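This part shows chain A:
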Amino acid sequence: MTERVLMKGNEALAYGSLNAGLNAYFAYPITPSTETPETLAREYGNPNYPNFRVFLQAASELEAVNMTLGAACTGALAMTATSSPGFSLKQEAISYAAGMEVPFVVINVNRGGPGLGNLGAEQSDYFQTVKGGGHGGYQLIVLAPNSVQEMFDLPRTAFDLAFKYRNPVIILADAFLGQLKEDIHAVPPGNGLTRDTSWATLGSENGTRHILNSLHLDPDDQENHERHLHEKYEKMRDEVASETFLTDDAEIVLVSYGIASRISKNAVSLARDQGLRLGLLRPITLNPFPYDLVRILAGQGKKLLVVELNAGQMVQDVRLAADGTGRVEHLGRLGGNVPSTKQILAKAKEMMD
Partner candidate 1 sequence: MVQIQDDYETKLGQTTGWTGIPTHYCPGCEHGILTRLIGLTLEEMGLLKKAVMVDSVGCSVLAYDYFNCDHIQAPHGRAPAVMAGVKRTHPELIVFTIQGDGDALAIGLLETVYAAIRGEPITVFLYNNSIYGMTGGQMAPTTMPGQITTTTPYGREVESTGNPIDIMKILSPIERVSYLRRGILVPQPVKAKHGLMYQVKNILDAKRIIENAFKVQQKGGYSLVEFLGTCNVNWKMTIEESKHYPFDQTIKQYPPGVFRDRFGIEGKIL
Partner candidate 2 sequence: MTVAQHRSKDTVSPQETQDGRPKALVLVVPELCKGCELCVYACPSGNLVLSHSLNKKGYHPAIFSYEGTQGPCTACGICYWVCPDLAIWEVRRLKK
């Protein structure tokens, strides 16, 4: 039996994680993600969430993510949320976790940047998040919700995938989604996640030591380790997920994620009313990216209009996938501004000529 509840995006991330069996949360406040730790602080000790054993506010973003790393090394479901400037600070620990193959979840509620930027919604952390913002050749699974319902549902998926692949997983939201209130179906808490933690540092009782490290001084050891990681990333491509809306007979397909995809979807409906054949491809996993789907659409002669809240980031992946077979354009707004459906339609009409 599910409840219908009115909830804010950031709160939904909190409740969704609790439902998935969150064990430990390490907090640092930063607008516009702070409601997530605040919600968890309030729910700490709630007997409905017996798995939620640790809540701690750290003294810095660095302390928070490194505590998350330590907790994750014991096989606990550990998480921390932040926004763009804080996400930059966390890159070192994320790189370590990727190298050590430790699963944890980091939430980035993308705000204006670069630098201090502002508190508005942007999608300017796409490169940083999707292409790996820390040092070294690693990949993360990046999940992009576009509704409060998905903010509630995706933490469970994030933990599932993190433990399946022993890799950090990022939930990339944006300031708009974090603050948005929508009614959702709130599934009651389950029994927590069953997962394999044979690799975790829980002591060497049976004589086997568990060593979680990312240092391999011998070049051959390091090469083999990185090859192993990249084989894993190849397997991760099975997890690609996206949503399509009226793409079959579309002339122009909008490619959009997060809050931009909500506007894009409305633009598609509006366009159809006017007899314009628009469609929408919404990646839900930004990595692995739905290259194959884009390739197919471009190969069908469809034009692609990438609508994102930045000056051109995901459009590069779309161009890569289209591989010269289609016409790819970009429409972006910045600073917390969002394109209107009118703006999108105007651009689409332009492209139709």
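Assume a residue touches a chain if its C-beta (ideal position, glycine included) is under 8 Å from a C-beta of that chain, and two chains touch if they have at least 3 such contacts; residues count from 1.
Keep in mind how these were chosen: all candidates are chains of the complex that A comes from, given by their letters.
This one's a predicted model, so the numbers in the text were calculated from it and none came from an experiment.
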| query | Since the rest of 1 or 2 are in the complex but keep clear of chain A, which one touches it? | reply | 1
| query | For the complex, which residues does chain A have touching candidate 1? | reply | 23-24, 26, 53-54, 56, 58-60, 62-64, 66-74, 76, 78, 92-93, 96, 100, 201-205, 209-215
